[in-house]
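Beneath this line is the structure, given in structure tokens, with notes to follow.
For this view, one protein chain was removed and the others were kept in their places.
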Amino acid sequence: MTVPALLGLPSWEFFKPFIVTGLALGGVYAVSGVGMVVLYQTTGVLNLAFGAVGAMGAFIAWELNNNTSLPDWIGYLACIGFGGVVTLLYGVAFGPPLAGRDALTKAVATLGLALILLGAMSWIWTDKARSLDLPTTNSGFEVGGVMVNWTQVIAVGFGVVMTVVTIVFLRHTRTGTAMRALADDREITATLGVPVRRVEASAWLVSGLVSGAAGLLLANLVGLDAATLTFLVISALAATLIARLSSVALTLAAGFIVGLVNAMVTPILSISQYRDMTPFVLATIALLWVSRKDIRVTGLR
Amino acid sequence: MHFNPFTARERPATAALCAIAVALLLSVSACGGSSGDKAGATATPGDTKASTTGSAPKCGLGNGKKASGTPIKIGAIVTKQPGTDFTDITNTVKAYYDCVNANGGINGKPIEYLPQPEQTDPAQIASLAKKLAESEQVVAIVGNISLIECAVNHKYWESKGYSVVSAGIAPECYSTPNVAAVNMGPRYSSDGAVQTLIRKGVKKIAFVQSNVPGTGYIEAGPKLVAAAAKIPIASLKENVPIQDANSAALKAVQAAGEGGGVVLNFTPPEALKILQAAQRQGLQDRVKWGCSTPCNTDFLADALGSAWNDKLFVNAELNLTNADGPDSQLYRDVLKQYGPKIPLGSFSQMGFVMGAITTKALLTVKGDVTVESANAAIRAVKDFKTDILCSPWYYGDAPLHIPNNVDRTTTPKDGVMVQDEDCFQISDAEPDIAKVRQIEQQG
Partner (left out) sequence: MSLDRPARIHAGVIVALLAFLVLALPSMLSAYWVDVTTSVVIYAVVALGLGLLMGRVGLVSLGQIAILGLGAWVAARLTYATSLPYPIVLLLAGAMSAVLGTLVGLPALRLSGLFLALITLMLAGAITVVLTTTQFPNGGPGFLGHTDSSLGSNAIRRPAVASSDTGYFRYTTLVAVLMFGVVVLHLRSKAGRAWAAIRQSEASALAAGVNITRYKLWALALASFITGIAGGLLAGSVGKLYIVQFPISGNILLLAAVLMGGIYTLWGAVAAGLLIKLLPALLDNWGLPPDLLTILFGVGILQVLITAPEGIAVQLPRDLGRLAGLLSRPFQRNQAAREEAP
């Protein structure tokens, strides 16, 4: 009798493939989580509409790809572009009036954007089975008995690249430093002669492009469904919470861990139905750990 | 800033004005609420607009005369919320009734159809039933389609004497005396899919369904069918919306094992996620795949693509939308004329059948169409033949109704669903099905 069998668990052979699916899921969480933390570090806003923006872009891409004769890459560009434009517009319109408020208020405001987009999506694209095709999903390779497609690899790579670029950019470039200063204290930064509006606008634009690209990937990997993609951020938030919104690299790692644990619980049939609680459980454990040390974390206000 | 509501200067005025606004609002809605919604329950493109091109389809009396006079009110309760929209069914019922109204109505009188949208809130669903029965005083309830309506309202309909004609989902749609459905429901449809896979020689079944209310009732069906065929079965559930379809597909395939079969019971978007995940992992050939009737839609076949040709066996409660046959042709004509924006598919077919059944029943009423006479006529429906259904539909006086218990199997082929197996009976390893077959033989 093997150890897993003694514990009433399936054998190792059964678990192995879930490591791969877990990493794939982790890639999904990591992309969303990193995308949100990046914007938080550059503007002080936790964009809870991250998923909704990407979702709407994906629907637009679907519409262009399936109901017009335009080539597919135009649809993909439209998705990314839509993400950039909507996020930029939001940032320019609602960023300055809320700039002096606390991080919580700014995050709640993005919920407003999420609801508007969610309502619009449900209205325009009624509930049907849709699929956003990407050419990279059709080919892949085998790892540990499981097929991995190139879109999953791209998603993981995208998350890693975003993390590295963000860290380097924020720390070693002038604009990056300006962004960090801006997120920390807008008024003082303005008095230092930093072109506040321009820096902010570029932060919003880049974040928007990222959410558009993420939307494209996630719509393909998870499914083209308005509610699923919008509320995917809740699971991804666990990764950001574990990293306490302060470290992009930690968010990336946390995303993978959450995805892995979630998938690894799948074959344990007795608790398999509760596996969607994984993000909450892990985030709570992380927060308990932090408050045990009784550090007052103010983050970036 | 102090928050004592009693000392701030503006607060009394605030409170007074608020109170007046509230009272006014309630009174207005109380009065305005009984006028009903004439434009149909939705503002989606499903609303009907009669077009004048081509020969007009003939429904009901078929005499081309416009109906006039006091309308006969018929009601329905339909789920319409962000993410779940069943109004294709009620929109088609309305389209059929519009056709009837243009062809002499019910012995001259037009039908006024009042579908009420609900957002799966039991309190709302219960109160909509009261609105229809007590405020609108409808004579019949036709076209109900809701995740929980049967469960919430069936006792109320019984107490008021309504024999509801519905497209059922909840178990109470198939086990109570006052509801009869034109479809088969998730349990029996899953049975049909399991039967099909067993016929194709699977050694074990993994039954996977969405974790929504009623899973215990639904999974009991496949378990009985598999036990009767001496095939082992594993019953799994997935929370929807599914975020990790890869793991879900993998788990299902593992549970089915070598030479096994997976039967899915999900809404089309969720089923699509699992099927696509299975395909991307190369799992579509590892086991045989089956699905209950929601998968029977060209939308899904199109999204799946040719990789799934003849690999997915879907239990279809109704005939193909492109079938030959007078009713199928009339169905397409009615949609073209009175519901051009409603897509062809099982939902609109169900709406059409419900409209046709009740029109035929109401036309037999002699004298005034009242709650008593209308529902007596509906209960008297017997041997309603249509090429859209496998076997004749009936209502009758019985403790339970499962009139649609013979199904087909379809499979995707190059973007559309085509027939794989002709009509076959749902297994009477199911006790309620056995009961119903007995009632059929006696009556």
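A and B label the chains in the order they appear, each numbered from 1.
The definition used in the following text is that contacts are C-beta pairs under 8 Å (C-beta built on N, C-alpha and C of every residue); 3 or more make two chains touch, one makes a residue touch a chain.
Predicted model, so just to flag it, every value in this text is computed and none were measured.
J.: Of the residues B:92, B:144, B:175 or B:319, I need the one that contacts the missing chain.
T.: B:175
J.: Touching the missing chain, which residues of subunit B?
T.: So the residues of subunit B touching the missing chain come out as 1-7, 9-19, 21-23, 25-27, 29-30, 32-34, 37, 39-44, 80-82, 116-128, 130-131, 134-135, 147-148, 151-152, 170-172, 175-176, 211-217, 220, 237, 239.
J.: Counting contacts across the full complex, list the positions on subunit A that touch the omitted chain.
T.: 46, 94, 97-98, 101-105, 107-109, 111-120, 122-123, 227, 231, 234-235, 237-238, 240-241, 244-245, 273-274, 276-277, 279-281, 283-284, 287-288, 290-291, 294, 296-299
Just so it is clear, only the chains that are shown with their structure count from here on.
J.: Within their complex, state which residues of subunit B touch subunit A.
T.: 44, 82-85, 211, 236-237, 239, 241-248, 250-251, 254, 267-273, 276, 280-282, 297, 299-300, 303
J.: Of all residues in subunit A, which touch subunit B in the complex?
T.: 10, 14, 17-18, 21-22, 24-25, 28, 118-119, 122, 126-131, 137, 140, 146-147, 149, 222-228, 231-232, 235, 259, 262-263, 266-267, 269, 272-273, 276
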